[in-house]
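Input: a single structure, listed below in structure tokens.
One protein chain omitted, others in place.
Letters A and B mark the chains in the order given here, with residues in each chain numbered from 1 onward.
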Amino acid sequence: MHPLMNRYRDAEQRRLAALLGVPDPAAPALTRRRFLQATGAAGLVIGLDLAVPGAARAAMPGVEGAATGPLAPNAFVRVGTDNLVTVICKHHEMGQGNTTGLATLVADELDADWSLVRTEYAPSDPKLYANLVFGDLQGTGGSSAIANSFLQYRSAGATARAMLVAAAAETWRVPAGEIRTAKNTLTHASGRRATYGEMAVAASRQAPPVKPELKPAARFVYIAKDRSTPRVDSPSKCNGTALYTADVKLPGMLTAVIAWPPGFGAKLVSFDATEAKQVKGVTDVLEVPEGVAVVATGTWAALQGRRALKVQWDESASRALDTDGLLAQYRTLATQAGTPFTKPAADAGAAAAPAKTVEAVYEFPFLAHATMEPMNCVAWLHDGMLETWSGHQFPTFDHMFAAKAAGLPMDKVKLHTLVSGGSFGRRANVWSDFTVAAVNVATAIGGRAPVRLQFTREDDTGAGLYRPMYVHAVKVGLDAQGRVASWQHTIVGQSIMAGGPMAEMMKDGVDPTSVEGVMPTIYDLPMLQGTLHSPVLPVRPLWWRSVGNTHTAYVMETMMDELAAAAGKDPLAFRLALLGKKPRAAGVLKLAADKAGWGKAGRAGVAQGIAVHESFETFVAQVAEVSMRNGKVKVERVVCAVDCGVAVNPDVIRAQMEGCIGFALGALYYSEVEIKGGRAAQRNFDTYRALRIHEMPRVEVHIVPSAEKPTGVGEPGVPPLAPAVANAVAKLGGPRVRRLPLTRSDLVET
Amino acid sequence: MSPTVIARRLSMLAATLSTAMAASMAASPVQAEDLRAPEAFSSIGDTAERSRALFVEAGKVLQHPRCLNCHPVGERPSQGNDGHPHSPPVVRGPDDHGAIGLQCATCHQAANFEPSRVPGHPLWHVAPKSMAWQTRSLGEICEQIKDPRRNGGKSLAAIQEHMAHDSLVGWGWHPGGNRDPAPGTQAQLGALVAAWIDTGAACPAR
Partner (left out) sequence: MSLSLTVNGARRDFDGDPDTPLLWVIRDELGLTGTKYGCGIAQCGACTVHVDGRTLRSCSAPVSAVAGRQITTIEGLGSRAAKAVQKAWVELDVVQCGYCQSGQIMSATALLEQKPKPSDTDIDHAMAGNICRCATYHRIRAAIHAASAQLAG
């Protein structure tokens, strides 16, 4: 999701609910008391307050290691008599490490022993677990997890600590101020000593402080302490026990695959299930709104059944869609004025004719997210209610849409959010496509059994919900001193927000996610004039790790190099001259350049390219060291500098920068979904290629020490990579690449 | 046109073909086609010419993607009717059966597996470097095949036996998936190679 979600408020949510026809827009009525009841016993949280058969309960997925109560001062932390601290994470873990981050925040203020900290995932309840950046919606995205939780989760930990201290003070009859806490232990100079577990019951009787005192940064024990809080999810992900949606087992559970429309906009005409039903294990073949569902006792039977299914589709409406044709249309549109996304220039007429003009047209393809875990969701209709298990990245949307699909009020719908095998934006969408499809299958079989809907890789890659295609046309005038005098910028590409429930976030016909990175830009470019075309297509558009910045940073940062070259200036100096109003951007740029030895003679045949970008309030600069062999690009090393405010988990930040760099490099090299005859041409990793280990450059990450509020790191490492590499390629005598991916220019070893 | 001219033209065609393959492993798929039987060449009076023509005919198989893909010059085989580099990027490894940790048999089983479109055979492996054919002309391949230092120490009779009966060679006519089979049949290839040997095993121009 995007930080712009913060324009959502109560009224907006009601409007949305009305639009969707959701019967009960109120959040599920989990009161705090019920919540405590649900979470206080037996260490099993999910499904406990539901009428679930005993066997089913035992079979339900567990959590990463839940602790028992009784101290549960708020919705975010519990301390058990077993001395375990459980942190309830409101954000979705898709690899970015926020589970560890949220636990770090609580553990620090609580003075917990990290080895005794456990985590679990919160139920869908925006009253308790809203993303504070999004308003009243619960969801994860926009690199906002730690940013919005920083004070909230620390307060939760501080509250629990205060209650433990108060309990100890009362028990030991000493002033609270004399009690020390460290590593789950309370001590007093008199020699008194108790673990948190021993004091938990007494602490639960204490009144929570009205405003818990938070530590000054100097007293942090985990926050910003490198390697002090290893990832909580490492062990389970290294021994195969981490529970993903694909792994959920429920009694009698069936597996479904759907015969999806082959093209974007194709319509189901008819189907013949005779042979499909003869496949051993196939139980049902049913029409659902998405297509034809084949339900079976296992995955292989479902796949065999779908193979045997005969379906007739009407592709007359979809067949004309073709990315080559689309690109030609976009190029034409880019020569025409669209909707302005900048204020009209104050003295448009006064500008003198530029001494030099640089013009370029850039082309970006559709991108699929291609998470390692293809989309899936388990849905179970029973006892007048619906339960779902999935990587619910945006529970509030998924909750509403699941309720609507099932025809149930929201308080009869319970979501279980599990870790997911990646998202990169895919799982946060305003259609809740995989959740709704699973509910539709569950409904179609009359709630006879729990059912897991599984996308195959081909289903997943061909499903649309792509980062849209974009074309940018840029014309920049330089004055005689090589300074930017004029800047005309036209962007063509689908709006992610328009037409859907988020259209409200558009401003004057402009989707901010289409232009972010150009407007606003970190550079001091008051003369920049931009217009936008937002064509509508039958392919659903979606954000993709760093959203609009995926294309705008490429344009801005390669253009910066072209302008510097035209002005005869060093690319670093040229940028710095325009960054007077953005010291943090200048800071990371200088740090990356310094650590990479920018401007010093490097190895022969190796060139450095540089880029800097701000996204989600985090600043990242990267220097890519690139060589070319037989005309093919090899990225050897990337030096990355990041300023994300307080670095809560330095090693998680490094990991995200490393991952962002590899993810962005794979996209730069290979990623492109072509649509031919209305159908996605790339459907699996053989043609929609991902970066592999031998292509991964060495990565060095430097984190700017900062006391600013923490900002996100899941996405901001992506935008600078591609332009940094492209700038190095140009330096090596290669072309100025203006069409991605690089395979289009035959620059990649395949 | 005299048989000699025909043979020369065929030879030129083969050379052109192999040049194209050298460039990018033939962009368009080679279609399944028939092989001509040795008798079809009996009108070529000159024995050496006939021998060369027979080898050029057999070359339709040898330079077919089904065979060429696993006779790489470098470390990495190719795949598909268009001979694109193998994905994932595997290497021949120490024994031509793949790298340690990523052997051919990691993915290739004893038989073609249609659900995942992965081809298979019990002996699946890459031809040794000495038998590399990719980027080579048919004449070069011919010399290579005859040279015991580069053919695994085989006599011509053993070569014929290999072409006519080896079951991994035979996979080329039963490749599964959407892979085009090699032209003709393995028996026809065996007959052509036998006739080529009988006529003196002459090689086309390099």
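Here is the rule we use: contacts are C-beta pairs under 8 Å (C-beta built on N, C-alpha and C of every residue); 3 or more make two chains touch, one makes a residue touch a chain.
Keep in mind it's a predicted model, so treat the numbers as computed, not measured.
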Identified contact with the non-displayed chain, of A:Pro73, A:Gly97, A:Gly142 or A:Gly609: A:Gly97
Residue, one of A:Pro126, A:Gly587, A:Gly666 or A:Pro710, that touches the chain absent here: A:Gly666
Contact residue for the chain not shown (choose from A:Ala194, A:Ala655, A:Ala680 or A:Val748): A:Ala655
Query: Pick from A:Lys127, A:His188, A:Lys215 or A:Lys237: which residue touches the chain that isn't shown?
result: A:Lys237
Message: Residue by residue, what part of chain A touches the chain that was omitted?
response: 94-97, 230-231, 233-244, 246-247, 249, 255, 280, 298-300, 304, 370-374, 419-422, 424, 454, 456-457, 651-652, 655, 658-663, 665-666, 684-686, 690-694, 696, 698-699
Query: Taking the full complex into account, what residues of chain B touch the chain not shown?
result: 87-91, 93, 99-103, 105-107, 109-110, 113, 115-118
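Criterion: only the chains that are shown with their structure count from here on.
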- request: Could you grab the centroid distance between chain A and chain B? Build each centroid from C-alpha atoms only and quote it in angstrom.
  value: 49
Query: Quick one: in the complex, what on chain A touches chain B?
result: 303, 685-686, 689, 692, 694, 750
- request: Sort out for me which residues of chain B touch chain A in the complex.
  value: 84-85, 87-89, 115
